[in-house]
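Below: one structure, written as structure tokens.
Only a part of the assembly is drawn; its chains keep their places, and the rest are absent.
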Amino acid sequence: MHRPDMTVELAGITLRNPVMTASGTFGYGAEFAEHLDLESIGALITKGLSLRPKAGNPTPRIVETPGGMLNAIGLQNVGIDAFITEKLPYLAKVNTPVIANLYGNTLEEYGEVASRLDALPGVAGVEVNISCPNVKQGGIVFGTDPAAAQEVVRLVRRNTKKPMIVKLSPNVTDVVVMAKACADAGADALSLINTLTGMAIDLDRRRPVLANVTGGLSGPAIKPVALRMVWQVARAVKLPLIGIGGIMNGRDALEFLLAGASAVQVGTASFLDPGAAQRIAAEMEQYLVDHKIAAVASLIGALEV
Amino acid sequence: MQFKSMVVSNVEVSPGYFRMRMTAPKELEKTLPGQFLMLKVSESIDPLLRRPFGFFDVGVLPAEYAGGADQTYAEILFKVVGKGTKMLSTLHHGDLVDLLAPLGKPFNPGPGGEEKLLVGGGIGLAPLYYLAKELVAKGEKVRLFAGGRNRDDILCITEFERLGVETYVSTDDGTLGESGLVTEVLERHLAPGKRIFACGPTPMLRAVALMAERHQVPCQVSMEAYMACGVGACLGCVLPGAAHTEETPDYRCVCKDGPVFDSFELKWS
């Protein structure tokens, strides 16, 4: 048999395979260059970028939980300027689409970061992280209120011609409502899920483990929730989806495709195995070979219910 | 580098402390003292994350003992504190583990001719043996100050002595060596022209760092932090640098900028 066709199309970007690295788990790419071939994966998503450098939260920032981990990094990042001067030149030499994950501390910042990124030829698209507290509206998270999310998405839309992915939070009553809101506001694709809010306690010290008290749950533990949300959104919204949450191997990734995702992102898995993204793409391909499936795209949404 | 490694031996050297030798690829011989490894205890998701350990030793078992070809090995010295280290303590010859190594910045041995003062608190001794070995090989004068709560926390002193290192032991309860804190013993030996290398609990490192500053002795510390990636990507393991404030934040990655820092790089208050 010929090698299966692993390419997928995502909001105008062609990926050599459906595997992307998840924001915040892959640094700015170079950190992992020793461990995998950056040109073996579908796309690379940067750490979340903000207008100005951001310090993030005090430590401890991470803790292991059963089948997962909590993180409260607090979106520490070098800021858009340093990204352009220090990180992008390296990435420009890599023949793999780079998608910039962005967020703002205010609505306006979302717009500014987006317009800065729009000017960069080395950036193939943007992923908008709306799971941030809206400082002006008293800490309500943009990503849990459909109207606030729409405002963000519309503003970013006005500020970029690049493909725009909106990343959804799972901490909502109805993810489909959020998905529709973002679709209506002009998103080209949706990625889901970001982390579930959780907490860990140090019994002996009677304190939260994380300095930030709560953090975001990621890893295998959340996979069932992520699969469910991808499936729900796929049935309700026409946009291409990117499935994220606890993907550890090729089979996990293919399950997300069946549920309706056109691509996947690998997060926590890269911590356990820095070559995870490449391995997962290879495992997906091997599954297709073993099962005589000619094109990976034929599996998207192929779940029989 | 990521590789599978076979456990060669795993011995309880003191109650709750294990010394484990694992096979390693030849490239690992380039490991420098102070660097560390991330070990995946089991293939299962429990425990999920890798666990960081310093290199207690790296060496080569010659062909005549290893059966045909030289066998590079790495050793760690670990304390059983939680789930991962408990599982690790049950491994024996022939079991496989998955390693990511070598990681992080090593100790800077400093100019030749200085006296090198190694300060270890409890399991903090672990990375100092490999350091002592290299310093001794360079012909340096090395002293070790080993502290612990009691006799059981004083590890592998004979190994250091066998290298020719002069050792000073102190315990909180006086069950071995001097009674008192390791820093008290250390202070008596501080003088310009010496250099400190310290590893142990943060309160001890803080005391050593401040003492070194007072005595104008250069001091390097090896720090710990909860880690996920080990390669500078997750930003989980940061510590505040000396100039860090809420307004002008300055965080350093223990995994990439460290684990070894010059003591003045970090914020100690």
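Note that the chains are named A and B in the order they appear, and that numbering of residues resets to 1 at the start of each chain.
Everything below uses one rule, namely that a contact is a pair of C-beta atoms (placed from the backbone, for glycine too) under 8 Å apart; a residue touches a chain by one contact, two chains touch by 3 or more.
Since we're looking at a predicted model, the values are computed, not measured.
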| item | value |
| --- | --- |
| Formula for the entire assembly, written in the chain labels shown | A x2, B x2 |
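Note that in this section only the chains that are shown with their structure count from here on.
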| item | value |
| --- | --- |
| Between chain B and chain A, distance of the C-alpha-averaged centres to the nearest whole Å | 36 |
| For the chain A and chain B complex, residues of the former touching the latter | 24-27, 31-32, 34-35, 47, 55-56, 58-64, 66-69, 71, 73, 76, 219-220, 248, 268, 270-275 |
| Chain B residues touching chain A - in the complex, by the definition given at the top | 1-2, 40, 45-50, 98, 100, 225-240, 246, 249-251, 256 |
